[in-house]
Every structure is written in C-alpha cells, then in structure tokens.
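Attaching a single structure in structure tokens format; questions to follow.
In this view, the complex is presented without one of its protein chains, the others remaining in place.
What follows is subunit A.
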Amino acid sequence: MTATPMPETAVTTPIADADHAPEDAGLRPGGLVYGAPAAAPGETMIAIDGISKWYGDFQVLTNCTTKVAKGEFVVVCGPSGSGKSTLIKCVNALEPFQKGQITVAGTKVIDKSTNLPKLRSRVGMVFQHFELFPHLSITDNLTIAQRKVLGRSAEDAKKRGLDLLARVGLSAHADKFPGQLSGGQQQRVAIARALAMNPVVMLFDEPTSALDPEMVGEVLDVMVELAKEGMTMMVVTHEMGFARKVADRVIFMDRGEIVEDARKEDFFGSPRSERAQTFLSKILQHRRYGDPIDTAALSQPSRIRILPMPSR
C-alpha cells in the first residue's frame, strides 16, 4: 500500500472547513444562492420532502421523505435496485425528479430561481467509479473546478488542492495522472477534489463498491476523518460494519421507498420492518464466511476492519 499514514499531529488544515472559507462570501451568510437564509449549526442541511421519480412508467422512488442535520452522518443502505443511488443523486439534481422537493442549506433544488451549478459547487459528490478526469494530472483534477467554477486564482487553487492531497496522504502523486494510481488512491483524490470546493455537504455514492477489498479501508479512513471534523455526510454504502461504527442514522430503502429511518443503534439492534430484518440477517449470515465485526478495531479509524461485501 502506497498510502502514507495521515499526519495526525501536523494537521493544519481541517479537511472539512465549511466553516472556514473566507473567500466564499457568497455562501455565508447568504446561503447557496444570494439572499437565501444561511444554515445555522444543528439546522437541517438536506430536507428531502416527499419526492417521487419515474423512468417512463417505472417508478424508482416513491414518496421519500427524510432530513439530514448539519454535521450528521447518514448511511443509506438497501438491496440492489432499491433506489438508494438514485435518491442521493436527486440531492444535487444530477437525477431530476417529478414530484416533491429537496432543499439543501436553504436552497430549493427544483426551482427556477436556483442557480444549479452554484448549488452543486457546494455539494461535494464522490462516485462509485471515482470519475477523475483522465486527461488531467492529479493537481489539475484538484484545481480545475476551483478555478473555473469558484474563480480562484491558479495559485490559491493549487495551494488548497495540494493541502487536501496531503491530507489524504497522496502528496507524492501530485504530478501523476489518474490512470497511474490504484483505485483506492483515485477515490481519495476524488474526495479531495470534492472537498477543494469547500462543500457544506458531502454525498458518497457507493464509494468503495468498485474497489479491491484491500483498498476499501484507506477510503473509509478518510471518510471517518471527515465525519470527525463535523462534515455533513450522506453515504450510500454496502459496508455495514462501517455504517454500524460511524453512522449517526441509517436509512433503509427497498423498492424505491424509505422503509426505515432510524438511529443506528435502533436499526442494528432491533429493526422494525420485516424487510430490514431480512436484509440484515442476510448480511449477518454472510459473516459466517468472514471476520465478525471487531468493535475494538473499529474504534481505531486507521485500522478499520470491514465486513465482506454482502453477496448479491
């Protein structure tokens, strides 16, 4: 593993500095769009209000409603095809939806007066397949949106980019191209790229599903760091051991519906719905073939042990 350990003691720049972005006067106190109310601490960051979505006649989301508070870490799980990825992509309107409304930090996602690119620039997103730009160096990947979207100078953008690259332990790779890095390294760069925009929320769409098993830990480590620093996060993942350790709340989806929306203790301890019980028991059964959850190890973010992927 080429990852260098995170400099725990020499932390100067917090990864999540949504509260520390002096050059982004447009966001606070004005909210994502000028004139919109700002989100105060503890306030709702993401409000998903009764959204439904159809692909033609096929309904993928049915009346989904939930909230994510500032600083909260919410895991969205459920079987394949349950609509969890679609739901998270609705939050920054990468997927349009036909009914309901989503509000991010006071800004309505589906609204004529909303500047969608500006809203998206403050909502970080990490994809299953990394989606780094293969024709650009790692440094350029980290700076291009800062320069083009936020209008930062090349110098400022590079400083911010390299700071974050150091925080995900990849300083040595600044001049390489994405194709030269391993999957885990690419995903860490992708997280740094999203953070470079000073997002107020981070969305993760199965960030470890495309990784080789030995690289999953390094990506989850970065996410744990981020959660510790108080970033608001909504994470679609199959890593239930990770969810159990780090999440504040778990949303369980099945067939396009939010079936269960509970505190993590309640969800893992005593899931109310039969569908969630079935889902969990399948994963727990799977444990017979892998390591049981090692809670002691889980308390050390840098040595997180992960349950094997549930079989599909």
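Heads up, the rule we're going with is that a residue touches a chain if its C-beta (ideal position, glycine included) is under 8 Å from a C-beta of that chain, and two chains touch if they have at least 3 such contacts; residues count from 1.
The working rule: contacts and distances are computed from a predicted model.
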{"item": "Chain left out of the displayed complex - its UniProt protein name, from \"Acyl carrier protein\", \"Carbon-phosphorus lyase subunit PhnH\", \"DMSO reductase anchor subunit\" or \"Glutamate/aspartate import permease protein GltK\"", "value": "\"Glutamate/aspartate import permease protein GltK\""}
{"item": "Omitted-chain contact residue, chosen from A:120, A:158 or A:275", "value": "A:120"}
{"item": "Touch criterion as defined above, residue of A:61, A:157, A:170 or A:194 at the omitted chain", "value": "A:194"}
{"item": "Residues of subunit A (touch criterion as defined above) contacting the omitted chain", "value": "89, 92, 94, 117-125, 127, 129, 131-135, 144-145, 148-150, 177-180, 193-194, 197"}
